[in-house]
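Every protein chain but one is kept in place in this view of the complex.
Labels run A and B following the written order; every chain starts at residue 1.
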Amino acid sequence: MKKIKKYSRREVLRTSASITSVLTIGAGFPSILKAENNIKVGIPTILSGRVAQLGISVTNAIKMAVNNFNNAGGLDGRNIELIIRDSRAKPDEAARVCRNFINSDKVDVILNAEASGASFAVQEVIRESGTLCLHTVSETSSLTADPSIRAWNAFRFSRIGIHDAVGSAKYAAEIAKEKGLKTWMSVNPDYAYGRDSDDTFFWALKKFSPGFEIKGKGWPKIFQPDYTEVITQIARAKPDAIYTSLWGGDLVSFIDQALLYGIFKNTELFAINLADYTTMSAVRNLPKGLHSATRYVAAWPNTQDNRDYDKSYTDIYGDHPTNWSWEASVGIDYLINALKETRSTDTKKLAEAIKGKTRKSFMGVGDGNTVSIRDRDQTIVDYSIGWGTTISNEPYMTGIQGADWNTIKELENEWLTDKGWL
Amino acid sequence: MEIFALLDCIISPACLLSQAAGGLKIGMLLFLVASGLTLVFGVLGVINFAHGALYMLGAYFSWQIMSITGHFGLSVILGALGVGIFGLLFERILISRVYNADLLVQILLCYSVVLILDDLVMIIWGDEFLSSVGVPEVFQVPPLFIFDAIIPPFHLAIISMSFIVGLILWFIMTKTRFGRLVRAAAVNPKMLEALGININLLRACVFMLGSFLAGLGGALAASVGSVVSGMGNSIIIESFIVTVIGGMGSISGAFLASLIIGMARSFGAVAMPLFTDGLMFLIMVLVLVLRPQGLMGNKK
Partner (left out) sequence: MLFLNKDNFQRDVFLGLLVWLILIMFYFIFPDPGIHDIIQKVFILGLFAMSLNILIGYLGLIAFGHAAFFASGAYTLGLFLQSDFVSNLASFSIPVAMLLAVLVSGILATLIGAICIRLKDIYFSFLTLAFQMLIYSIILALVNITGGDQGLMGGFPKPPFLGINLGKPFDFYAFTIFISIITIVILRQIIESPFGYGLRMIRDNSERPAALGFSNQKHKLIAFIIAGSIAGLAGSLQALLDVGAYPEWAFWSKSAEPLFMILLGGMHSFLGPLMGALIFEILNDFVTANTRYYGLVLGLVILCFVLGLKKGLLDWILIKFNRK
């Protein structure tokens, strides 16, 4: 009896295995899409694994805008159709997904929501194909700052390392002056973004308040669970201030573990990526008085538009928007406007309509609350960069000051000249 | 490589002791997890690639229990026990089918469980990372200064707890009948069966114990770190390194190797902060080349 039962179960498993494989072979080939009149936007992003929140909050923001557009009748009856694919944060997958968007799905626009490494892979694909591409998410400066990587058909709607660094350094320099902070340490994740952030921050800090001393630098790996070896160094060196560009769960772990050593009693923490709702709400007993840039908070910019944006997003999705959400929202807003202006999906015309354009935005701090896509490098400027200190409950931030874009642009030019990119 | 930074650190008692204490804590937490892995390998002969996923489950379980009961001790113990029971089911339902299979089949079976669990926790607990479980109030005090070394009391607790667990393991394995049976099962399971010992039960117990240790490591890690899908992936590689360096199947070897890795991480962060991972793999290569059976392993 027993034996028969066992055999049949194995048989079931075996059959199911063969069915699975047959099914996958039969259904796997990408279905050739119905010829429709829709405006197709392909979004390569990360929807799985530990940074799934990135793709989710980006696509949420985009769907919100696209639904409004389509409900209002679209472009002469043509709707925007979103095609969203998961690259699982792999650069070669991101490239493949993009090639498929372009060749099989025949998308009109690619809205790239990949992290840094994969963004460079996307850039190479669209450089070859000439498809219009809007980058959101990736903050590595060189994607648009380095002329050899830039492409005429790519625009960037995301924070950039160098802008954030200058804004941060300016704020940090003022606090340093006020509180007499002389010695610094840094803790940055050991990958391109972290190194970039460390370089540019201290470069800019030197411009504003020279004469500080760097007592050491910690380079934890990205997604490292345990920061003890870095924290013991900080506890011993007792610097006046720490700069960190850790983000998300890593930053939360770092702060939790540093609290055990009582680090923040005598040391000021400047955490550029702390003020995102998901991160702040995840730090247990968020200490008062940590400094952070405003990634995205409803409290900054302190305008009705921004509070409305937060509310409409929260009403639909039950969560606050993230930094990635606002970037995607601004990007899709530019695209929709360009579509309306040109009444066309031609890449050249759309690119012309985006290039150099200034638009009112809830994140805008330019004249009349605007952001601009700069002509020179097709990159967004005049978006809100604020710094403030944390408090333990919502709205989590207080004493926010906005960064001055004139200073940012001035120093950015200096930095570009240093790099030989201007 | 900043060799002078390392020299400076070694001649300064404060630095030497603080980094050593940090290394001790990293090593001991690693030992909890790696001892489970090496135990399972030693007795069952299975490389449990899913050990890191069990560690992650420990973190999630203890987070869940903490949010229900609000009791720290309970969350750690029940979290670890939960993983032990999960491990028992895992062994009975899946692992027990591949004891005699190819190494490749065993590895892929475990890896498929990793893939499944990583997604499953996201389906159950959401896509975003969870905040840490938190440290009990007793430990929310300023750090201690012991001979110039800065040590948070919580780390002392973790170190001593791992130490005690290690001692208990050593006691069980060497001084009890269960331990003798387990060691015999590692060498000659057929013989034990002939003697009327229920080898399946023995294997299940060992696997449960191994899973419990992984879960305990995860639950403790969750007290001061965010809980997230895929968090087991870095610890499993480190556990492999420990297992290999110490000698596969050797608990005392795992203890020694965990200390080595803890110190390498802690002092490596001073001397060559950009190559600490590379350093660990270098040690692993050297051990495998010069002494494949590991520092404390028996030559087969």
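To be clear about the criterion, a contact is a pair of C-beta atoms (placed from the backbone, for glycine too) under 8 Å apart; a residue touches a chain by one contact, two chains touch by 3 or more.
Note that the structure is predicted; figures quoted are calculated from it, not measured.
Of the candidate positions A:47, A:172 or A:230, contact with the hidden chain is made by A:47. Screening B:7, B:89 or B:116 for touch with the missing chain picks out B:116.
Of the candidate positions B:6, B:20, B:77 or B:108, contact with the unshown chain belongs to B:108. Contact with the chain that does not appear here is found for just one residue of A:63, A:96 or A:307, A:96. For chain A, the residues touching the absent chain in the complete assembly are 10, 12-18, 20-21, 24-25, 27-30, 32, 47-49, 52, 85-88, 90-93, 95-97, 99-100, 103-105, 116-117, 120-121, 124, 127-128, 140, 142, 148-149, 190-192, 195.
Annotation for chain B: contacts to the undisplayed chain at residues 47, 94, 97-98, 103-105, 107-109, 111-116, 118-120, 122-123, 237, 240-241, 244, 248, 274-275, 277-278, 281-282, 284-285, 288-289, 292.
Here is the rule we use: only the chains that are shown with their structure count from here on.
Of all residues in chain A, those touching chain B in their complex are 48-50, 52-53, 56, 190, 216-219, 221, 223-226, 228-233, 235-236, 248-250, 252-253, 256-257, 260-262, 265, 278, 281-285.
Per the touch definition, chain B reaches chain A in the complex via residues 5, 14-15, 18-19, 21-23, 25-26, 29, 118-119, 122, 127-132, 134-135, 139, 142-143, 150, 152, 154-155, 221, 224-226, 228-231, 233-235, 265-266, 268-270, 273-274, 276-277.
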